[in-house]
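I have a structure here, written as structure tokens, and I will follow up with some questions on it.
Apart from one protein chain that is not included, each protein chain of the complex appears where it belongs.
Letters are used for the chains, namely A, B and C, taken in the order the chains are written, and counting of residues starts over at 1 for each.
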Amino acid sequence: MALSDIIRDNINSLNYFLPELLLTGLVLLMIIADLLLKKERSPWMSIIALIGSGVVLFAIINQYELGSRSIFNNMLAVDEFSIFFKLLFLATTILVIFLSIASVELSGRSVGEYFTLLMILTLGLFLMASATHMITIFIAIELVSIISFALVTYLKTRRRSSEAGLKYAIYGAFSSGLMLYGISILYGLTGTLNIYEIGEVLAGRDTNSLALLISVLLIMAGFGYKIASVPFHFWSPDVYEGAPTPITAFLSIGPKAAGFAVIIRFFNVALSNYDGVAEQWLALSNINWPQIIAVIAAATMTLGNLVAIAQDNVKRLLAYSSIAHAGYALLGVVVLSSQGVYATLFYLVVYYFMNLGAFFVVIIFQDIIGSEKIDDFKGLASRAPIPAIAMGVFLFSLTGLPPTAGFIGKFYLFAALIKAGPEFYWLAIVGLLNSVVALYYYARILKAMFFDKISEGVSPEPLKISPYYVTLLAVLGIPTILVGLYWAPLANLASHSVHFLPTF
Amino acid sequence: MSNVLSWITFLPIIGALLIMFVPKSNKSLVKIIAALFTGLQLVLAIWIYMNFDQSTSQIQFREQYHWIPSFNIEYFMGIDGLSVPMVLLTAFLSFICIFASWKIDKSVKGYFAMFLLLDTGMMGVFCSLDFFLFYIFWEVMLLPMYFLIGIWGSPSRVEANGAVRGGPYAAIKFFLYTLFGSIFMLIAMLVLYFNVQDPVTGGHTFNMLHLMDQANHSGVLLNFDLRLWLYAALFLGFAIKVPVFPFHTWLPDAHVEAPTAVSVILAGVLLKMGTYGLLRISFPILPDAMRWHYFAYGLAILGLINILYGAFCAMAQKDLKKLVAYSSISHMGIVLLGMSGLTAMGMNGAVMQMFNHGTGTAMLFLLVGVIYDRAHHRQIDGFGGLAVRMPIYAAVVAIAFFAGLGLPGFSSFISEAFSFLGAFGSEMFDLRLITIISTFGIIITAAYFLWTFQRMFLGELNPKYAELPEINGRELFTLIPVAVLVVLLGVYPAPLLNLMQSSLNELVEVVKTAGPSSSTLLGLF
Amino acid sequence: MLAVGLNHYLILSAILFCLGLFSVVTKKNAVTVLMGVELILNAANINFIAFAKYVDNDLDGQMIALFVIVTAAAAAAVALAIVLNIYQRLKSINLDEADSLAG
Partner (left out) sequence: MITNAILILLLPLFAFVVQIFIGKRLPRQGDWLPTGAIICSFLLALPIFFDALSNYEAGHVVVQQSWEWLRFGNLEITFGIYVDNLTSIMLIVVTLISSLVHIYSIGYMQGDERYSRYFAYLCLFSFAMLGLVLVDNFFGIYCFWELVGLGSYLLIGFWFEKKSASDASKKAFITNRVGDVGMFAGIMIIFSTLGVFGFTDVFTKIADGGLSGTMLTVTGILIFFGAIGKSAQFPLHVWLPDAMEGPTPVSALIHAATMVAAGVYMVGRTFVIYTEDALLFIAIIGTITAFMAATIAIVQKDIKRVLAYSTISQLGYMMVGLGTGGYTAGLFHLTTHAFFKALLFLGSGSVIHAVHSQDMDDMGGLRKKMPITFWTFLIGTLALSGVPPFSGFWSKDAILASALEFGMNHSAYMWIFVAMLLSAGITAFYMFRLIFMTFTGQAKDQKKFDHAHESPFTMTLPLVVLAVLSVGTIWWGWIEHLLAKPELATYATVAVGAVEHSAEHGNAHLAHTIALFSSIAVAGSGILLAAVVYHWKKISAEAWGSKLKPVYNLLWNKYYFDEMYEATVIRATLWKSRIFAAFDVKIIDGFVNGIATVTSKFASLQGAIDRVGVDGMVNGVARVVGVFSNRLRTIQTGKIQTYILMALFAVLILFVLQQF
């Protein structure tokens, strides 16, 4: 390819890169604004962030009309798949901004940097969703990681927050090291870092499968760290517990979903014969990675759920539950079919609502009663019925019971597994048994809120829940139920987004 | 009235929504709304009964709409002779139970809203003909049930041995058990879906009528071993609900800890869902698996175990409500036994038994509630001689007990007798020995009911209860309709029988003969 | 004379990788652990450059190495800031003492 072609391609690509550019501009604007605005006028920062997000949203939707293509010399892909994730990330960001505004934890601190960092993080997620080259993948992941370290440590005067940040940083740096080493081996095996070319090379010639396995396992360490799957999940409970709750909520969705985007794209493009047409495709013959992921998925669900049972801190419990949910979402990756990818995408959207919702209820109660312990949730249903009922909806949805969105999400995942044939029945059974286990610990929270009497010494007076909270709960809760009853639009969106660029 | 099934299913939900908007203080309005909507539901159920064509086994009052086209999920409602009695039973008991709940005063709004939601779930299960829809309704019932037992059931307490028992415990136990069962149902449902073709569109389908047509089966469904596994998975889901030994231990807890009306619904309607599911789904969709000897005999033997085991356990109980709970296990065993022989008589007997157990056990639980409200305990030995003090109550209990022990003239006698006769006369399987052993259950049943009656009502009046008030008008109002039904159907069961038998006779024929056309499959026996 | 070939580079990087792993796992000092991570990253870098020379004639290998150096610096900066913060809280940067979040 001639140099001029390359330059022309870069310039032409800018058009497709508009959302990211806008986001970059927004970040710059916010940095400047933060300098100019006085601290006490910090609400402006969130407003700027929200307005900026709105603009970016339009840019993203606009991308649907531009059509799919590969940009910046195959560094990034703009396709329905990435657009879907970008929408999801932006939605997450917007909601987390709202949660942060409400959060008492964050009040009284300078929030200018906080929102700025949040927007940079979003940019990193955007890149992760569209990266098609190992360089962009690595950089995007690093961008997300580094910013997350900072955000987790945001409450720097609080010991738990600092400690969480430290663990997160060390674990993150370490796992990117592993991933990078894996990428380097893969590079050695194929001579390229472009995932399409990697796929072609691996399909075309017989590679040393041992080396390939080592490299894939090491790369999986990096990806697995992002989605917090076993055995790379260890950081997550500690970080989730230590971080400010809005950030925890964000981490449990944004980077996790981005991790899935990368995993799906990488494994299906580089390590299988995906052609964008067939409904079902196969893994490359010299590495049985679906089996690895199947084992990881089963282990992730099981461990996440089992350990969650013993928790008595709601936030930590939700951390383990989100580990388990990563395991569920992985089920869709295992089967190598458009049905599977579709199910994973669908599940991530559903998970967005129910998980954010659950975290939000925790934020509310944490702000009001100052505790995240299950024991302190006793009798809250009578004191604050609306958040309690909402919590019920979210938890049932997380369990996967009809008529909530969570059931539909799980239904699609298991349908994909069953469709793939009898060799995956075991995984479906493991997954479903896990949801029984999950019910057990989710029900503990419900039991405390609904069945148990208010602890002695706690006043039984009703808690005041501001309309702002109620509105946010409705925004999250109503879709959780509605999607459970009629999900055809969402299903269409997801099935539309299954197609990532098959070739460049 | 073309959408009568939707109306009858969703009316309670409308009521529940209305209740949400009633001010908290206006408790009686909440109750009136609940009574009104369940009453309307009952009226619709009666309308359905009047307009139901008893001569055909076809699906009637059919409603079919696309719901999620991409997955071929339909909103498909319809009823036949198997569902109609259950619809009637559900509407009837729901209405009765609203009045049995009249004295609830803890978060009244929540209670009645939950109750109505439960009502919708139950009705939906009996009306839906799309497996997916069926599953949704099946699960939807769990949530209100969980809260009804947990919040309005008896409070948590610590037993002598340190175990925590009470409503919350029973609620989660019930929930976990049922969920455990239903996940296997879900898997079986998906396997069926992906291996059945809609004959019209060629796509996969959840439509039960298509699932039942063996000609539509393909793929792994042609593998007999897998069909057996599927049957087992479905059976597990349904068996827990019935509950079949050894999956029954949730039942005594749930029944005992639940408030009276909820116990009535649990025993009266929810248990029937298990056997209904077997008849609606397992039998016609996988008839060859049902006919597999180990499964057919297994079913009969499980019925036998339920009958005897439940009866023996009932005899050992000291808590009246627990006794009634175990008697339910015993009586549901008769249903299993009746259906296992694949005879018209047994099948009709089994479904009649489902209905009659629903009414009979409802009476029993209502009566337990009456005495509990007065004496605040249920220990059988703690009473004595109550017949002197509460003759009317004693008389009603006697009716319920004699109905429970299968005395001729009461409805359950007919259904028990026909279940036994049907199973005994089975042509496909030799169930004679099993049936004869099962009939010993009726001796034990007589023994524990009479023994209980003696301990509670006969003998010297316990002076502690010398001032116990007699059963009141509201309670009688809930009991008399049920009692009338029990006696009427005991003397002349034809109205019930004629309602169901076209469909059931057809079902028996189908299950006896249908199966994959390929004879090589059957070679695997 | 033995020509320096691809294998030598790979062996060197493998040794570096292992050393990095070793210090990450064993050292108690947070800064030392971060240095271990740097070793791992640089081991990967050596791989990249070696492969770029011997396997690929494109510039991908060199490019990613440059990026790694940059991002590693950024990551180290943030990580060290956090370590500093921890030191202020705990008066220690022993990783074993940062275990209040567990279970």
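The rule we apply is simple: contacts are C-beta pairs under 8 Å (C-beta built on N, C-alpha and C of every residue); 3 or more make two chains touch, one makes a residue touch a chain.
Being a predicted model, the structure only gives us computed values, none of them experimental.
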Checklist line | Contact set of the excluded chain (shown chains only) | finding: A, B, C
Note to self: Among A:Val78, A:Ile120, A:Met134 or A:Ile170, which one touches the chain that has been omitted from the display?
What the structure shows: A:Ile170
Item checked: Residue touching the undisplayed chain, where the options are B:Ser94, B:Asn207, B:Gln317 or B:Ser340 -> B:Gln317
Checklist line | Candidate in contact with the missing chain, chosen from B:Ile59, B:Leu421 or B:Val510 | finding: B:Leu421
Check: Looking at A:Pro237, A:Gly340 or A:Gly431, which residue reaches the missing chain?
Finding: A:Pro237
Check: Residue-wise, where is subunit C in contact with the chain that is not depicted?
Finding: 21, 24-26, 33, 95-96, 98-103
Note to self: Please output the residues of subunit B touching the missing chain, sorted low to high.
What the structure shows: 163-164, 169, 172-173, 176-177, 246, 248-249, 252, 309, 311-317, 344-345, 348, 385, 387-388, 402, 407-409, 413, 417, 420-421, 424-425, 432, 435-436, 439-440, 442-444, 446-448, 450-451, 454, 457-461, 492-494, 497-498, 501, 505
Item checked: Touch list for subunit A against the chain that is not drawn -> 166-167, 170-171, 174-175, 213-214, 217-218, 220-221, 230-232, 234-235, 237-238, 288, 291-292, 295-296, 303, 306-311, 437, 440, 444
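In the analysis below, only the chains that are shown with their structure count from here on.
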Margin query: Chain contact topology under the given definition, line, ring, star, complete or other?
Written below: line
Item checked: Which of A-B and A-C has more C-beta pairs touching across its chains -> A-C
Check: Roughly how many whole angstrom separate the Cα centroids of subunit B and subunit C?
Finding: 65
Margin query: What's the distance between the Cα centroids of subunit A and subunit B, rounded to whole Å?
Written below: 43
Note to self: Using mean CA coordinates as chain centres, what's the gap between subunit A and subunit C in Å?
What the structure shows: 26
Item checked: Sites on subunit A at which at least two other chains make contact -> none
Next item on the list: Enumerate the residues of subunit B that touch no fewer than two other chains.
Entry: none
Item checked: Parts of subunit A lying in touch with subunit B, wherever the complex brings them together -> 382, 396, 401-403, 407, 411, 414-415, 418-419, 421-422, 425, 428-429, 432-433, 435-436, 439-440, 443, 446-447, 450-453, 486-488, 491-492, 495
Checklist line | Touching residues (chain side subunit C, partner subunit A) in the complex | finding: 10, 13, 17, 20, 24, 30, 33-34, 37, 40-41, 43-45, 47-48, 50-52, 55-56, 58, 60-61, 63-64, 67-68, 71, 74-76, 78-79, 81-83, 85-86, 89-90, 95, 98-103
Item checked: Touching residues (chain side subunit A, partner subunit C) in the complex -> 134-135, 138-139, 142-143, 145-146, 149-150, 153, 156, 159-160, 162-167, 169-170, 172-174, 176-178, 180-181, 183-185, 187-188, 191-194, 237-238, 241-242, 310-311, 316
